[in-house]
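A single protein chain has been removed from this complex, and every other one stays in its place.
Chain IDs A and B follow the sequence of writing; residue 1 opens each chain.
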Amino acid sequence: MSLLRVEKICKSFKTLRVLNNVSLDVQPGERHVIIGPNGAGKTSLFNAITNQFSIDSGKIFLEEREINKLSSHHLVHLGMSRTFQKNNLFGNLTTEENIHLALIAKKGYRFNVFSPLVKRSDIRQETEEILQQWNLTDRRQMKVKNLSYGEQRLLEVLLALASKPKILLLDEPTSGMSPAETQQTSEIIQKLPRSISLLVIEHDMEVVFAIADRITVLHHGEVILSGSPEEVRNNEMVKEIYFGGGAKLHA
Amino acid sequence: MPLMLSDFGMNLVTEIFIMAIFAMSLGLIMGYAGMVSLGHAGFFGIGAYLVAILGQHIGNTYLLLFFSIVVSGIIALITGAVFFRTSKFYFLMITLAFGQLVYALFWQMKPLTGGADGMSVSAILNFGFGDLFSPLSIYYVMGVAFIIAYILLRFFVESPAGKITKGIMENESRMQALGFNVRIYKLMVYALSGSMAGLSGALYSYFNLYVSPDLSGWLFSGQVMMMVIIGGVGTLFGPAIGAGVFIFLQNFMSSYTERWPMIMGMLLVILVMAGKGGIIHWLQHIQKAVFSRKKITQDTNNQLKEEEATS
Partner (left out) sequence: MSIFFVQLLTGIAYGMLYFMIAAGLTIILGVMNVVNLAHGTLFMLGAYIAFSFISNELNFWLALLLSVFCTAICGVILEKLLIKYVYGKELEQVLLTFGISFILADTVEWIWGTEMKTLPVPGLLDGSISFGDTAFPIYRLFVVLFGCLLALLLWYLETRTRIGAIIRAGVDDREMVGALGIHVGFVFTGVFAFGAALAGLSGVLGGPLIGMYTGMDSEILVTSLIVVVIGGLGSWKGSLIGAVFIGIIETLGKVWFPSLSMLIVFLLMMVVLIIRPNGLLGREVA
């Protein structure tokens, strides 16, 4: 049984076909990476899966349950979480407050209008754990807009992890990073427990081959190939798309 | 405290208490939910007229106040449900239209509301301890109401729901992506705000003993917004201070000139052109300036000590 299954989804914006019969699946514990040139429709695919917009045709299943018609916030409660390509954080709030918000999302008391939030010990404890685990304790009171780019990108992932998802959609986690930061991020992703499946959009080939169990190649809104890293590396069509033929995709 | 004030002064402070509740209700959605409503006076008028009209048939204060709160809240829920589907620009304009609609309804339904002439209020405050109609007793009632309103809002703002609402104001799309049903929170805070505005209108009826359509008019919506701006958007107590300042100003000015709308307009323009902030933010600025100067001197001292130690 696949954890996430996308079945022949199509989406057009006016006359522009963004997704054309795209199908893929993610198995429990899998690290599935999506690659493709700019404009291939990768982020649109994420947006479609997380119901940011409705698809024209096709179906999407989470744990064999159809999720097309659900509102996007509901999906988090079903175990699906995502990050954004451009940092989508609460810039004017502190690191601590950002984590607070992410943690409350699934709590039973999130509709409570009486008792102060700060008194909730579980929130304080969990926030503390996260801050310590990722070396952010000295950044806790800092406004997020003042964090370094790498720290912001890390927080971007942490917010999505806070809901303890079954599947995490990472949208270009290393975008805009220096080689050192990229390496760091790649390690962090690899260290994530297999209890969380990953669907990752990535451009950096080193990172792709370091983490991928399977790779799906997207081009002009269509799936060109879906297979093991070896298959993708040796595929002529893929090489054509990326390098105009002749060159090697090396790890 | 009331012993220090003359009857006139006491009436003024009573009015400030009522307006402070109204201002705080608008401050709530402006400062904690990022919603700018240009028709908030609509709820005020609804609450006021409810007491005026129903008060002719029902004597129970608790019931009348309850109705004002609930009816305003429900209207806020219904209108909010439709209004929130649109962008912020639209919301602004639609709330203005809403306020004007309420004004027009009160104006046109003459047999019920007295039309442009308004109507007098016969209802009297009675919480079970006897009729309260002296300025002093009304003063106390409004003062207590203000305190209760403030405490309720304080609880809300510090609660999980309040923090979440603030998060929605900061970054709505991320809140949605984190799993929050953004719609419900917006409706919640708008209903809370609307019902509190309705309550302040109801209290006003008991205080002023006369209501007119202007209570839902454009000018009044602008005035309460000024109170919020003067006091500072983003704080809970700021709008209350703004209400105090504004009422004083209004009373002072009105005794000199009839051209109060023009002066108010100029004040608005000046406030905007001079940069927003409001009183509480200015106070915070001063606080920061004083505090950081202390910190700078302390840091320099530490630095000097380090340098001495190493050389």
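Note that contacts are C-beta pairs under 8 Å (C-beta built on N, C-alpha and C of every residue); 3 or more make two chains touch, one makes a residue touch a chain.
Just so it is clear, the model here is predicted, and its values are computed rather than measured.
Partners of the chain left out, restricted to shown chains and counted across the full complex, are B. Of B:92, B:132, B:152 or B:253, it is B:92 that touches the chain left out of the display. Considering the whole complex, the residue from B:25, B:61 or B:100 that touches the absent chain is B:100. In the full complex, chain B contacts the hidden chain through residues 36, 38, 79, 82-83, 85-90, 92-94, 96-98, 100-101, 104-105, 108-109, 217-219, 222, 225, 229, 233, 259, 261-262, 264-269, 271-273, 276.
Heads up, the rule we're going with is that only the chains that are shown with their structure count from here on.
Per-chain Cα centroids separate chain A from chain B by 42 Å. Only residues 50, 71-77, 81-82, 84, 88-93, 97, 100-102, 104-107, 109-118, 120, 159-160, 162-163 of chain A touch chain B when the two sit together in their complex. Note for the complex: chain B touches chain A at residues 155-156, 158-164, 167, 170-171, 173-182, 184, 188.
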